[in-house]
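First the structure, then my questions, so here it is.
A single protein chain has been omitted from the complex, and every remaining protein chain is retained in its original position.
First chain written, first letter: the chains are A and B, and each begins at residue 1.
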Amino acid sequence: MDDDRLASLETRVQKVEDELAILRLLHSYGPLVDSGSTVEAAALWTEGGTYEFSDGDEVARLEAPLDLEKLYSSDFHQSLIATGSAHLTGPPVMTIDGDRAQAVAYSFVVVRDGDRWLVLRAAINHWSLIRSSVGWRVERRRNRVLNGSEESRRLMRKVAD
Amino acid sequence: MDDDRLASLETRVQKVEDELAILRLLHSYGPLVDSGSTVEAAALWTEGGTYEFSDGDEVARLEAPLDLEKLYSSDFHQSLIATGSAHLTGPPVMTIDGDRAQAVAYSFVVVRDGDRWLVLRAAINHWSLIRSSVGWRVERRRNRVLNGSEESRRLMRKVAD
Partner (left out) sequence: MDDDRLASLETRVQKVEDELAILRLLHSYGPLVDSGSTVEAAALWTEGGTYEFSDGDEVARLEAPLDLEKLYSSDFHQSLIATGSAHLTGPPVMTIDGDRAQAVAYSFVVVRDGDRWLVLRAAINHWSLIRSSVGWRVERRRNRVLNGSEESRRLMRKVAD
């Protein structure tokens, strides 16, 4: 019976550690992209992992690592870094199921404008995560700008799954 | 002795799991209300649970679930959803005592204004939570807008309790 209790505790503690590890992964993203740590930021994804985001009326679909490295090296992104920016990932709602996990959180791009900071972009995100040999990685991240679209609300509703 | 160690670990892990469960509850709120998931949002409270918030110079006191469902169905709230909004709950400070818990956190209502987002409301919140047969629920949430009032500062000071 003690063995059952030990095994049960080990499973529960593993799950808690997984949740904290995923928090760490998600909250590393901002400081990496805002400091120009392009390779490290793209390496938060699995190879072949995707980042989909709304871009005006279109949806861009980028693949890790090369497309993401290109994104974070772009003139637009580099100008955010030079101006002073925070890619803030809000506190997520997470569900872990063995070697897979889901997370939902808001994100904000906050950029300096003279002696104030503006919210240049506010979005909702849904991440599909997978445990790899080097720890948790993003397999798919979907990001939709907060403009009242049905697609943005569909991602939000995933917190109730 | 091993039994004591096991029992102590079980209590400690339970408390950690409770803290993560409450984080999940608090951070579900935004995506639920911003996606129009009215019934699910109101169900974060116990039946009869209350949500008090400053509304101009008055304090509104709503009761779950009906008053809250009315609030989230109102024209004002529906216009926020259609415009694009984030009801962001900041990272809380939490105290758990058995089947009861307290949490304090800032909250922000961030709303689209053309191609930028504005902070329409910033507030401090104090939640009283209770463990129910279906998990943690909000028994009472107090929210005071950040306008320098003594009442808002009184809620903030609860992090030192």
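Methods note: contacts are C-beta pairs under 8 Å (C-beta built on N, C-alpha and C of every residue); 3 or more make two chains touch, one makes a residue touch a chain.
This structure is a prediction, so every number in the text was calculated from the model and none was measured.
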Of A:85, A:102, A:125 or A:143, the residue that touches the missing chain is A:85
Can you tell me which of B:41, B:62, B:86 or B:104 touches the chain that was removed from the display? B:104
Would you write out the residues of subunit A that touch the absent chain, in ascending order? 2-3, 6, 9-10, 13, 16-17, 20, 23-24, 27-28, 30-32, 34-37, 40, 81-86, 88-91, 110, 112, 116-119
Applying the definition given at the start, please give the residues of subunit B touching the unseen chain. 2, 5-6, 9, 12-13, 16, 19, 90-94, 104-106, 108, 118-122, 124, 145-149, 152-154, 156-160
